[in-house]
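Every protein chain of the complex appears in place save one, which is left out.
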Amino acid sequence: MNKDFKLKTALCAIGLATLGSAGFADSGDTLASVKERGEVLCGVHPARHGFAAPNSKGHWDGFEVDYCHAIAAAVFGDADKVRFVALSSQQRFPAIQSGEVDVLVRNVTATLGRDTALGLNFAPPIFYTGTGFLVHADSGVKTVEDLDGATICVAPGSTTERNVAQIFATRGMDYTPVVIENNKQLVDAYVTGRCDALTKDKAALPGVRAYDTENPAEHVLLPGIFSKEPLAAAVRQGDDQWYDLVKWVTYATFNAEELGVTSENADDMKSSDNVDIQSLLGVTGDYGSKLGVSEDWAYNVITQVGNYAEIYARHFGPGSPVELDRDLNTLWVDGGLLYGFPIK
Amino acid sequence: MTHIDGSDQRGAKPRQTLSTLLYSKSFRTAVTQVVMAAVVIFIGLFLYQNVVENLRAQNIATGFGFLEQTSQFDIGEKMITYSARDSYGRAFVVGLLNTLSVSAAGIFLATLIGFTVGISRISSNWLLSKVATGYVEIVRNIPVILQVIFWSVLLRNLPNARNAVEVYGVGFLTNRGLTFAVPATHPIHSTMGIALVAGIVLAILGSIWARRHRESTGTYVNMLWPSIGLVIGLPVLAWLFGGAPTAISYPVQKGFNFQGGVTISPEFTALLIGIALYASGFIAEIVRAGLQATPKGQIEAARSMGFRPWFVTRYVVLPQALRVIVPPLTSQYVSLIKNSSIAVVVGYPDLVNIGNTVMNQTGQAVEAIAVMMLVYLTISLITSTFMNFYNRLVAIKER
Partner (left out) sequence: MTTQSQHAPKMATPLEPVMQFDPNAKVPFAKWVQKHLFTSLWQSLMTLVVAALLLRFAWFVLKWGVIDAVFYTPDPDVCRAAAGACWAVIVEKHRPMLFGLYPYDEHWRLVIMMVVYLSTIVASLMPKLWNFKILIPLWILSVTSIGILMFGGVLGLVYVPTSEWGGLPLTMILFSGTVLIGMPVAVVLALGRRSPMPVARGVSVVFIEALRGVPLITILFVAVNVFPLFLPAGVEVNKLLRITVGIAIFFACYQAEVIRGGLQAIPTGQYEAAASLNMSYWQTTRKIILPQALRISLPAITNHIIAAMKNTSFVIIIGLFDILTATTAVMQDPLWRRYYIEAYLFVAAVYLFFGYALSLYARQVEKWINSGRI
């Protein structure tokens, strides 16, 4: 055996070892690979206060973060078995398409284009909002019509980018877009005055004003909602089981609020006579196994994370830094758009 | 005694057995190549299959049909007309023009600074050469992205439009950009442009004629002043011919922005300064190497013939130095064009930035990236073809 042969064998071994380091997971079976991995990979916004933001120690907190915890609670019975992957507006779709994350709970507006061309399936919307504008208080701008000729900061690859074009076109107004992908640089451009207005989902702007500006009083949200932005969790097409699970976790939180089940009284509610509550909490029926998880999936979600009202109040309720009215995000019985499909 | 009969073994081919075949170098080379080609083709097919399969499984659209769809997004800076109702294809064209414009300005600026610094580096003035060395070390060692981001944040923090800094009464410097007065558009401007191009062409032809004249008769004709006269004079003549229009469009602050004049955005400026300074460091080193590559004997011989320093530089040093400078210089230019793709970080709508947006809006990552890569590949191949052509032109033809 000469030296050349030894070298070649060594190289082959290294090559095979590198190849072997590639992970293997069954596609089309996200639930199985999630269970095998032991945690849910959740794609979230890098820093949208109220929805998803890490604190200085790296601990994630927010409305969408809680929905990630809810999915983990349903799958594992432990809401902490989730890992967050921060994704910019340009990275979010490639990340879910390539399998880097299992579910995208990242302020994604459900549209036909994304449902079809991007190969995504959307769970029921968890937050209904629209496009909003943040302007400097001393600019004298009171309504959107005052923004003719203005410079607008907008993130690329978002529905907002298209909406702004449409809003200005329908009103016959002109504008100059400044398009920066990095969210922090984008907000910076607005704060320094490079842009006259910053446009994002209206629900995101109070967080920007509170956390990313030196003096929140110097910035004003313009009145009015200018488009439909139903924010929903997104999963890959081609995996119905995982899609069903994410969908029904969402409905579970709606139904829990409708039926009055909270994290505090869930234990007591288990002994209720209400058939719907019994199905929800897994006292009757085998809905858990139909979804591929344990029977107390919804019970875990409610006790470890809460129902919709609790989740909302935790992040947008009265007294929180980002306070938002529930508006359209109330139950259908209260005139809102949240309608939980029956769990039966 | 040689036997002259049919059984003479000299010159007959050796018996072809399997072992001779296996040991024959040409056979093994041929087999290796066939195997290599097969492996490459196999890998290519495997990857292609996977891509098609994955895209189909996730219902992601394929094909280049998206280039005709309406883009629905606006672009902030554009050299041709474009609106949200135009197609993705047109958006790509806008991006390409933006890339070319910032690259052209960058090449001009980088060459200017690079040559100056390069010549300073070998100057006999100790202070100047040390300052030039320091400059080169600093701009070469700091990553170009850091430089671009630094300039963009710096420019973004200039005073806002309300507190604009006035520049000599004809312009304003704000964090929205540099706005300055330009002559108001007049139909004669296109004629002036043609006259400028004609002047440059004539100047080049004149220099070629002067060189031929020098080589055949030995008399030197200084074409410097005639060339300047042509390049400046012809457009001026056209301007006079058009009635000498002097209307100037002054920028006036109105509403959110300035009306009139021309604005250079801070994104363009930051990108331009960043990539130009970075490239200038490398160009300075290339120029220095080129100038030092001229054998000292050449300069001494020219001086001993009584030629003046500028003459020696123009006719002895420069031609030899350029032969060494031009190849790496063109590759630095290509590198600068590729570095302009950093625009995505500062928000300047160049080709890669717009491609990124298109990729996200349509979900067709493969096609969008393919378009971007093809454009840059074409630019770089065109440049290397021209460089090979130049190399062959100036190569030392040995006897």
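Quick notes on this structure:
The chains carry the letters A and B, assigned in the order they are written, with residues numbered from 1 in each.
Everything that follows uses one rule, which is that a contact is a pair of C-beta atoms (placed from the backbone, for glycine too) under 8 Å apart; a residue touches a chain by one contact, two chains touch by 3 or more.
All of these numbers come straight from a predicted model, not from anything done at the bench.
Only one of A:V105, A:I126, A:V187 or A:L222 touches the chain withheld from this view, namely A:V187. Per the touch definition above, the residue from B:L96, B:A110, B:A321 or B:M359 contacting the chain not shown is B:M359. Which of B:L47, B:A104, B:V201 or B:A293 touches the hidden chain is settled by the complete complex: it is B:L47. In the complete assembly, the contact with the undisplayed chain comes from A:Q91, out of A:Q91, A:S158, A:S227 or A:Q278. Remark: the residues of chain B touching the chain excluded from display are 29, 32-33, 36-37, 40, 47, 50-51, 53-55, 57, 124-128, 131, 137-138, 140-146, 149-150, 153-154, 157, 334, 338-339, 341-342, 344-345, 352, 356, 359, 365-366, 369, 372-373, 376-377, 379-381.
Against the chain not shown here, chain A presents residues 4, 21-28, 54, 56-58, 83, 85-88, 91, 94, 97-100, 182, 184-185, 187-188, 191, 211-214.
The criterion applied here is as follows: only the chains that are shown with their structure count from here on.
With centres set at the average Cα position, the gap from chain A to chain B is 42 Å.
Contacts from chain B toward chain A in the complex involve residues 55, 57-61, 72-76, 83-85, 153, 156-157, 160-161, 175-176, 255-257, 266-267, 344-347, 349, 353, 356-357, 359-365.
Of all residues in chain A, those touching chain B in their complex are 27-28, 89-90, 93-94, 97, 113-114, 116-119, 139, 147-151, 156-157, 161-162, 164-166, 169, 175-182, 185-186, 188-189, 192-194, 196, 236-238.
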